[in-house]
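See below for the structure under consideration.
With one protein chain held back, the other chains of the complex are shown just where they sit.
Chain nomenclature is as follows: A and B, assigned in order of appearance, with residue numbering initiated at 1 for each chain independently.
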């Protein structure tokens, strides 16, 4: 509760449109670069690497995040001079630096001397040296040692003018189940609940005789357990990550100039939900992540949506801290992207709000787990075929940076993404077919087809800027969230709730009001019974599958939008979607997962009802993305298909990449156009 | 051996037709109800729950089986008054009570204080609190504590007139591999074999140098091991469960009035064979189990057969202690049954010998692992849509109870189901395609199509009441069992052995007579060689697949029933089934798994040869079930299909549910008819 309130307060403090607060270096231009590991190479080589970077248009590198054993080869013995030399040499080539703190990979001497710093997994197995992420985020000793090394690094290079940002750790992944973490868990519960009576009551532990009479009895593992416990465990893990990261951020804040930004790279699984990614970004200046394709090719909607999710973490532009130079090394089939597709991917991220694209990695170490990953430079030290395509991105960014600096996507429609709800459904799916990301994307596609920008934000985010808000699978609706959503509707907003919404309260208990629980009164209707479907059921104009709910309107002004047809007997002719106008706003409930045609029709109508102005139409396979700011509006067009496309423009636009003005644009496969209109919206 | 003899003696003591011994309360009428957890709810709510139960026709509830932490909140501190109040309040609504002993879920204080009571799994991992079944059935301390709590409960409510039965634990599932269990295993072996020389000889431990020179060397885990050891381990586990359960039954017998029955609910996996379910039911008054469908819909043959199996555990009527109110929460897709299907399922179990149907559960706790399970009452405390269908079952049962009380299925044909054989084949399958339950069902379907009742009983059960007995996959035939079967044949019975029969002796050793081992002489033929098939082979009139044996008739009166065609070379034109008349009886051996047409033809002929009178014909998708007793014969008809069906009756029958008499009946999908004829057969 306290956490949610904090989030809400944090939101309230942010003016709704202030997506891009006074930019630190992070958003002053478009950044291009790669991850570079000078500690892996003879110093004599460094200049040639930087020369080749500069030659393809790089203006940034990330360094240091795996260099602990180089910086502190044995306990208390430091060598930071090389890092300073690398930073300064980069400056000579006008390449800025982001420093990674090396806490993702403790040296062998550290974990050898202090095995209590090693992570213990859900099976009780202690991690060992040889890979990465072997440390415990909950270890007091490890946190102390992290402060120490981060402080030394900040002392050494924190005030170098060439250093523009810091990344804390890399790709936060696995929590730990060691004794220190266990103690922290019990302390966390005690702080939250105060008494075991309260915990027993809220978790309903009379069920299965689970009642706790001592805090230490409460299980601490990631197995299947009481849903109340499981949801709290996720929140505890989130808080452990926040504390682990904050421990380093505190040191950095105290030592770094204000112009320098702090981020963490949250890795390549944008949708992942091991912990709450809104919370982890609180206290950071910029969100960043990895955009990797893996096997196959770019799925434009899925990748667009996940970049929107990342933009939503802080509701401002972000960095793509890693992306693939053609291919990766870890996918089932680590194939190469098509020629031009690496560039299209970079531009898609920019179109969705990225201000930086860094390739992983510049050059592969000669040994180690990732020697077969795509890179810009081969083991012989000379450019690989992909280098030329990256150089083209470099040229693009140089041209487009003035137009795009200070702009960001400006959406009037948002999709809500809520970790509590995702966890709650993950814990109790009822059917293996319910794919929450897939459900979200089913709503995303028709909205994105209509608009150059769609937001994906937390349920607790400020909503007044949106004309339409869609909340798929909002399973957990605490009272505070219900009030927040009701206020949006009463303020004239149009809210759509998807199925499974409002079943649970903040303790993952069943709400004693039928769905949508605390919003049922506002809706003037409720769910009589939910059903996991083994067979599709008919609805007006199409079908529903996987999940359907039996709805009832309980007030005269609750209108039935859609009905089931002859279905499974239980649903026949009952309402499948109901809506109720509330002042100038409205609240709508979809009771089932509808097919594409039905969903598309419903959302087109919703856009019209909410008076959302559609962006200009583009052919299928072409994606339109828009960024706005400082009086400029920039449209980015990408042809994601395998055939050429012709796009008529609604007005004359300036062609940023090729010069001149256009009224229409032809796009080859993987073709990109960046078009500016000076006028305000 | 001793165990088998005990079983045979137990059988001998039971008159063959005495399927329904002097009924305790368990079978005095049709029972309907659900599992109710008063300890999870405010006492003020109880009356409303009982009122709603009574309103849908309930006459029984099960309570208490997860209430240990409520009854004994800390060691030695008891509160049983609430339980007494709940029992007495139910009495006011004329709702009888079955009390569950709560030993499936020890409280946190218990396992926290005495971790030696926790189960250790096959990987050596000790279970923890937070789910259920975390206890060791072999822990002397846990057994002592179970006696204590059960005694306290019996003292408190054992003599309440409203309590009609007790259930010991719930859904016995996993054995334990803790040190106490290990010691018990070695003691068990020593008691069985006396000397290691004998064990070494019977297990042939010279193979792979396994010879044991100390009892403690004998492995104790569920991994792949010597088949003799593995079979004994299953028997040991059975004996551990028997002792764990008997420990509580002894307390209850000493304290309860004679009218009260004792059962255990053996859970939803009727076919499961973690332990011997005939043995576990010895010493109980009534068998009970859970009939859950999970994903999809009712498979009428499979579900009918498994209910017959359950009836065979004690060879008398049984209870369905749990069934789904529409849907469950644990299946891959936990879909709802069709309207009417829940009722059809209830009636099918009654048709196969159930005297009680209880839904799990009345109302879901607000938190805990199963909050999304189907229930009769929603989280808001009011009926869910399924409630009306359950009320229809209530009305049905009220009308039908007088006709059905004291009746049970009366089969003239039995299928033998043998745990030793199932284990032996599980341990050494030779082909992953050999599905023992599937093989049994292949015989069951044509027999059930012909008859209103088919028994599924232990191989050691009394057989004289049957005209025809089919033993599929009777892999293990100890000498005593061979004598039992030979006696049946010599007494005029008709015995069919399926393939894989008679390969092993009681120590899971290869019999040194070729199959069917000790019955080969009686058969006058034998198996030359068995073959796991990778391709089907031809037989007269069809094919065989998965398994085929090369048979030879060795006496002139052993007749070849069926031959292989041009098959795989080894089998070409050899006998595929042979039979030999023995007095008025016969013994037949099927050497292969035949296709449906061939199996159907063989079994139709077998019914005719055994002079079994077929019941009246019904359309496909309609199932006919019969129960008899006290001079009444009741036919239950269910339309399991999705289309209406017309059934002509062989004589005028009384329509129990709708009144009047009928000469034909029309059944909608999921339709049920209950028809009585007064005359004896």
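Following the convention adopted for this analysis, contacts are C-beta pairs under 8 Å (C-beta built on N, C-alpha and C of every residue); 3 or more make two chains touch, one makes a residue touch a chain.
Note that the coordinates shown come from a computational prediction; the quantities given were computed from them, not determined experimentally.
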item	value
Per the touch definition above, residue among A:27, A:59 or A:105 touching the missing chain	A:105
Chain not shown: contacting residue from B:162, B:401 or B:568	B:568
Candidate in contact with the missing chain, chosen from B:162, B:211 or B:654	B:211
Selected from B:298, B:321, B:411 or B:533 as touching the chain missing from the view	B:533
On chain B, residues whose C-beta touches the chain left out of the figure	124, 202-214, 216-217, 219, 221, 223-229, 428, 430-433, 507-514, 528-529, 531-535, 550, 568-570
Absent chain, residues of chain A that touch it	37, 39-40, 66-70, 73-74, 102, 105-109, 112, 125, 128-132, 295-297, 327, 329, 332-336, 338-340, 364-372, 378-381, 384-386
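In the analysis below, only the chains that are shown with their structure count from here on.
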item	value
Separation of chain A from chain B, taking each centre as the mean of its C-alpha atoms, in whole Å	51
